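Attaching a single structure in structure tokens format; questions to follow.
Of the protein chains in this complex, all but one are displayed in their positions.
Each chain carries a letter (A and B) given by its place in the written order, and its residues are counted from 1.
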Amino acid sequence: MIRLFWRDITLAFRSGGGFGLGLGFFLILVTLVPFGVGPDSAQLQIIAPGILWVGALLACLLSLDRMFALDYEDGSLDLLLTAPIPLEGVVAVKALAHWITTGLPLVIAAPALGFLLHLDMAAYKWLIITLLVGTPALSFIGAFGAALTVSLKRGGLLMSLLVLPLYIPTLIFGAEVVRRGAEGFLVGTPLALQAGITAGAIALLPFAAAAALRVAAR
Amino acid sequence: MSFISVTDLAVSRGGLPVLEGLTFAVKAGEILVLRGPNGAGKTTLLRTLAGLQPPFAGAVTSDPDAVAYAAHADGLKATLTVTENLSFWSGVYGGGDIAPALKHFNLEALRDRPAGNLSAGQKRRLGLARLMVTQRPIWVLDEPTVSLDKASVAIFAEAVKEHVAKGGAAIIATHIDLGFEETVFDVTPFKARHDVVRNDFDTSFDDFEDDKDGAFL
Partner (left out) sequence: MSFNMNSIWEWANPRKFMRWTDKALPVVAVLAAVVFVAGLVWGFFFTPDDYRQGATVKIFYIHVPAAMMAINIWAMMLVTSLIWIVRRHHVSVLAAKSAASIGMTMTLIALITGAVWGKPMWGTYWEWDPRLTSFLILFLFYVGYMALWEAVENPDTAADLTSVLCLVGSVFAILSRYAVLFWNQGLHQGASLSMDAEENVADVYWYPALVCIAGFVLLFIALVLLRTRTEIRARRLHAIELRERAENA
């Protein structure tokens, strides 16, 4: 299992795709927003929490379809299925590796991008915390979507259609935490709810994803 | 005691049975070679034996953790080196030493090359070397000699003989003669008959034979 984790991390680094690509996408997205809505800093400040969360969500989505598809194509998935490790564990480990290579860089980069969008000073702390708490859920929900569409020839678009609605609760609570943080309100409730979703996703979705993978492999 | 045995097994591809009525057993020290034309269902049978898909009917009796499966796709990562690829699978399957496998398949000189740079035959050899590090008794191999040259085929045949001599077993779908003392099993006579209704969905119609009015179709 640890081997699998390191392999996925190494692969993400060597192929140069997963790691930098998501971050670059995040940056471009945030750069584009002012062109779309105008440079008014007061307005940007208001929408910054939402933009940062939506951006994180889309950047996360970008690398999801490769989570199982590459292993499916080169036969690794068949070999993992016959290996003496539980498939649920494989899913969890791969989702974790996805989070480390995609979610975590977003968490680290988000404050810099928040700066570009004139995010309120008080909100930075909460932006980092909520991304840290929420992005694992994005990876685990995404793993489920990727598993559902792994055997399809052009599954990427369909996966977006399936995964994005599942991201809604995480997005709502995440953006709410930052917004409340910026206005100096208490953030306990949405943060706790978001943490609940993340915990639930980590605990349960590997089982659903593994079931989908077994169906796809046969 | 046999390692793996199948009784009245039928296997299906895309919901449709391709082979049926298969009964055989493989004991320790035995090699079973499957033969049959393309599309006969050899791959489907091997995938079923490896536990990747459920039997359509009948039963496969074996310890699922006893089978090492190798198919057309080798499960190699192009950006990982030969050693990294092999030690990954060794780790997944419980940590066998990779040195003998590298040596046997003549991969020592290539050990630090990324798998993406290997030729098709070299990749194949690496994929087969993986079998040795799994330390599993039953090898289930689907066309293992594809893209191997004569020398490599000999190396592979030697590896299988050694494995079997140590108390392992192998089930191999292949068209070439590898010089084993093998049991040949031709799957052709077991082609599933499609004129009889036996699909899973079809059989769900069978429970009510009192319906003679041919309600539909």
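Assorted remarks:
Just so it is clear, a contact is a pair of C-beta atoms (placed from the backbone, for glycine too) under 8 Å apart; a residue touches a chain by one contact, two chains touch by 3 or more.
Note that the structure is a prediction, hence the values are computed from the model and not measured.
Within the full complex, the chain left out of the display contacts the shown chains A, B.
Contact with the chain that does not appear here is found for just one residue of A:A83, A:A110, A:A123 or A:A208, A:A208. Of the candidate positions A:L21, A:I46 or A:L152, contact with the unshown chain belongs to A:L152.
Along chain A, the points of touch with the absent chain fall at residues 144, 148-149, 151-152, 155, 158, 161-162, 164-166, 168-169, 172-173, 176, 189-190, 193, 197, 205, 208, 211-212, 215-216, 218.
Looking at chain B, the residues touching the absent chain are 14-16, 18, 39, 192, 194-195, 199-202, 204-205, 207-208, 210-211, 215-217.
Note that only the chains that are shown with their structure count from here on.
For this pair, chain A with chain B, the centres built from the Cα atoms lie 37 Å apart. Residue ranges on chain B touching chain A, taken from their complex, read 47, 50-54, 64-65, 67-69, 71-77, 79-80, 84, 87-89, 91-94, 130. For chain A in complex with chain B, the residues that touch the partner chain are 2-4, 7, 10-11, 14-15, 71, 73-76, 78-85, 217-218.
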